[in-house]
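Yeah, one chain of the complex is gone here, protein chain that is, but the others are all in their spots.
And now, subunit A:
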Amino acid sequence: MRNAVPTLVAMLALAGGTFLLRLSGPALRARVSFPQRVEKLLEASTVVLLAALTATAALTEGHALAGAARPLGVLVGGLLAWRKAPFLVVVLAAAGVTALLRLAGVS
């Protein structure tokens, strides 16, 4: 690994920073109390963030669109999840479809 020491330091900083981010929500909450409406909005923001994370992780690679194999695999996984398939089936189907598409020459 190039830059071994800086990379290790950056990783430790990420661990510390992430913990502080996790800590800051409850700390803020202990000082300010939020009405039910705001609470619902906070729960909604979680779902919106995760949906955006799914879409960007599935469809993009750097600043460009990813090839078709991964999105199609994730789509199959999503459809299975919609039909209430178990998590493990969803995950393995997504990987399996993507792998088969790549085997067939789809990037």
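Criterion: a residue touches a chain if its C-beta (ideal position, glycine included) is under 8 Å from a C-beta of that chain, and two chains touch if they have at least 3 such contacts; residues count from 1.
Assume contacts and distances are computed from a predicted model.
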Which protein name, taken from UniProt, belongs to the chain you can't see among "Xanthine dehydrogenase family protein molybdopterin-binding subunit", "2-oxoglutarate ferredoxin oxidoreductase subunit beta", "Aspartyl/glutamyl-tRNA(Asn/Gln) amidotransferase subunit C" or "Azaleucine resistance protein AzlC"? "Azaleucine resistance protein AzlC"
Absent chain, residues of subunit A that touch it: 1-3, 6-15, 17-19, 21-30, 34-37, 39-60, 62-64, 69-70, 73-74, 77-78, 81-82, 86-88, 90-103
